[in-house]
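All protein chains but one are shown in place.
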Amino acid sequence: MKSLILKEVNRFTVILIYMFGIYIILHGHLSPGGGFAGGTIISAGLILYHMVYPERSNRVLSDDTVMKAICGALLVYGSIKSYHILHGILVTGHHAKEMAPYSIAGGGTLLILNTCVGIIVAGTFFSVTKLFLKGDQ
Amino acid sequence: MFRVASSVILTLILIMVLLTGVTELPQFGLADAPPHNEVMEKYNSESVEDTGSYNVVSAIVLDYRGFDTLIEATVLFCAAIIIIVSLKKPEGESDEELNT
Amino acid sequence: MQNLVINYYDTAAMILFGVGFMTLLLNNNLIKKIIGMNIMDTSIFLFFIVKGYIQGNRAPIYESMADGGAHFINPLPSALMLTGIVVAVSTTAFALALTIRIHDVYGTIELDEVIEKRRTGYERH
Partner (left out) sequence: MNVIKMFPVVIILLLLLTAFGLPIVKKKKIVFQISLATIFIAFVMSGVTLNYVTQVGDYLLRIGPYDIPWGITFRIGYIEALMAMLFTGVSLMVGWYGVYSIHKDIEEKHIKYYYLLLHILLASLLGIVFTNDLFNGYVFVEATTLSSCGLIIIKNNKSTSKATFKYLIMSVLGSGLLLMGIAFLYAVTGHLNIGEVHRELVKVAAEKHNIVVISLSLLLVGLGVKGAMFPLHTWLPDAHSSAPSTSSALLSSLVLKAPVVFLIKIMYQVYGLDIIHTTPIFTILLILGLAGMILGSIFAINQKEIKRVIAYSTVAQMGYIFFGMGLGTEMGLMVSLFHVFAHALTKAMLFLCVGSMMEQSGYKYKDEFRGIGKEMPVTLGAFTLGALSMVGIPIFPGFISKWYYSIATINAGQYIFLGFILVSSLLNAVYYFPIVINGYFGKDNVKGKIYRAKYKPVKEVLPLAVLAIAMVMISGYSSTLLEYFKFGLNLK
């Protein structure tokens, strides 16, 4: 991608795309969306950035870093879910949570879970698309 | 030619069989169809108390049936690993590949 | 017969399934096969998700606590299909990666040419 206009415009749009994705992830339990939708949007931003600035993207987000992020997110997600499941089996009759106010933090662990799913989806799509792009250049 | 004819016939038979099933399905959009039962009512009315989520679909995906989502994330991860294994070439080789 | 018209979404889903199935069977091109596979998956998602619709009700998201959930559609099929879509995306991505590999090895993505080249022992590298 050698076009100067694309490069300059990209600096701003990518930030907007990230913000939109993060908003969707954080509001996953309040409005339509969630980890999957937000993760795909963020991965679209990452891919756009990679197509315009391949060197910088490779330096900041190397394959190794992406893999570590995916594994870390999966581990966090898996441990929280395991705790929920095992705790739920042991304790008969689940405790209803208190009425949560309509806010980002109201969902409790849902926020963390959604964030983890977002990281997993974004990282996966980003690394896969990077491999697909290699053949094209 | 034979291949085309046989595939068309096979597909038509498949569609006919499936449409026979559709004729017995409950009517579209009715409120008293079998799926709209006590399961749905609990999800819709108690999701905020149970999980703290105002988005019922999110509540099901992440909490009521959260185990499914864990496996699904595993599937996604697994696909990523397989693609990396099958497409990623060693660092030195990739440049050579581009030139040819 | 009348039921086919009333349940028009289901009928459409079944026909779409047939279209996908035939695409899968008839085409030699691997990418077209993958497209057929995707059409099939999509038809099943349509078929499943229609089961959750209730006439006159709206999306299952609380706007205020007064909603109470009485006028929501059935959220379960939507949630299940969210899972199904991600699974379908993973398989599609993997199938595309395989196609790239097949192209690397045989230099073509037409299935009959691949079989021909396998038989005659020609390989690109």
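We call the chains A, B and C, going by the order they appear; numbering starts again at 1 in every chain.
Criterion: a contact is a pair of C-beta atoms (placed from the backbone, for glycine too) under 8 Å apart; a residue touches a chain by one contact, two chains touch by 3 or more.
Just so we're clear, the structure is a prediction, and the values are computed from it rather than from any experiment.
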Displayed partners of the chain not shown (whole complex): A, B, C
Identified contact with the non-displayed chain, of A:9, A:60, A:75 or A:104: A:75
Residue of C:6, C:19, C:35 or C:98 touching the missing chain in the full complex: C:98
Which of B:15, B:56 or B:79 contacts the chain that the document leaves out: B:79
Chain A, residues in touch with the chain not shown (by the definition above): 67-68, 71, 74-75, 78-79, 81-82, 84-91, 94
Residue ranges of chain B at the interface with the undisplayed chain: 17-18, 20-21, 23-26, 33-39, 42-43, 50, 63-68, 70-72, 74-75, 77-79, 81-82, 84-86
Touch list for chain C against the chain that is not drawn: 17, 21, 24, 30, 33, 37, 40-41, 44, 47-48, 51, 77, 80, 83-84, 87, 90-91, 94-95, 98-99, 101-102, 105, 114, 118, 123
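The working rule: only the chains that are shown with their structure count from here on.
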Chain pair with the higher count of C-beta pairs in contact (B-C, A-C): B-C
Chain centre separation in whole Å, for chain B relative to chain A (CA means): 20
Whole-Å separation of chain centres (CA-atom averages), chain A against chain C: 24
Distance from chain C to chain B - Cα centre to Cα centre, in angstrom: 8
Sites on chain A at which at least two other chains make contact: 31-32, 99, 102, 121, 128, 131-132
Per-residue multi-chain contacts in chain C, two or more chains: 61, 65, 82, 86, 93, 97, 100
Complex contacts: residues of chain B adjacent to chain A: 46, 48-55, 57-59, 61-63, 66-67, 69-70, 73-74, 76-77, 79-80, 83-84, 87-88, 94, 98
Residue numbers on chain A that touch chain B, as the complex places them: 28-34, 63, 70, 74, 77-78, 81, 84-85, 94, 96-97, 99-100, 102, 106-108, 110, 113-114, 117, 120-121, 123-124, 127-128, 131-132, 134, 137
Touching residues on chain C, where the partner in the complex is chain A: 59, 61, 64-65, 82, 86, 93, 96-97, 100
